[in-house]
Each structure stands twice: as C-alpha cells, then as structure tokens.
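In this view, the complex is presented without one of its protein chains, the others remaining in place.
For chain A:
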C-alpha cells in the first residue's frame, strides 16, 4: 500500500474531500458541497468503531431546506468524529476544509485512494458542472 507520509488530499464526485496520512483518512465535504446545501443546521456523524464500505451512507447533513446523505468515499473504520459539529454544525459552512471535518477513517484498502480525484482533476470536474 502506498504510504502518504505527507498529508495529501483527494476528492470524490460526491464533493467529499479525503486527506490521507499514513493509514488514516480525514473526511469532510467541499466548499462546493456546503455552498450548494446552504446553511447547515445539523450533522449526523457515524459512531466511532462503525465500519463502512465505499459508497455506504456515512453521515447526514441537514440544511434549513433538506437532509442530504454523505457517502463513505473509501472503505474503512471510524476512529474519530469531529466533536465540534454537534453544537456548531455551521462550522461546515465556515470552514469546510479545516475545522468542519466530519470523521477520521482507518483505511481498509489503500488501492482505493488511486481511484479518487486529485485537486486539479476535482477543480476541472466542478467547472464542468
């Protein structure tokens, strides 16, 4: 498995970001996603210890308008969730790439990372929307 000794960020077509560092992946949603959702009023995070396959419903983001699912970008086991989001869900709007992270996954299959988009590819993907 490739070792990402420096944190490296990848993206999905569902507008999640995945920052990979060694065998852990921190996951959140992108600025594009939070902007589309609008004012976020609640985030339902997974339980620590929960295991997901790629594409499973992992979290739910509720805006004033509607509820939206967040899918597991890669397979893995949840080792940590962001404690800030319980009381301050708006952090996702204010700082989607930093303070508004959702959870940390223990990566099950490092080969999955290669299927994700890098920053340049994601930027091009968003411009095409």
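Odds and ends about this structure:
In this text, a residue touches a chain if its C-beta (ideal position, glycine included) is under 8 Å from a C-beta of that chain, and two chains touch if they have at least 3 such contacts; residues count from 1.
One rule holds for everything that comes next: contacts and distances are computed from a predicted model.
Hidden from the displayed complex is a chain whose UniProt protein name, among "DNA ligase (ATP)", "Phenylacetate-CoA oxygenase, PaaI subunit", "NADH-quinone oxidoreductase subunit J" or "aminomethyltransferase", is "aminomethyltransferase". Although one chain is not drawn, the whole complex shows that of A:28, A:73 or A:89 it is A:89 that touches it.
Taking the complete complex into account, residues 38-39, 41-42, 44, 60, 62-67, 86-87, 89 of chain A touch the chain not shown.
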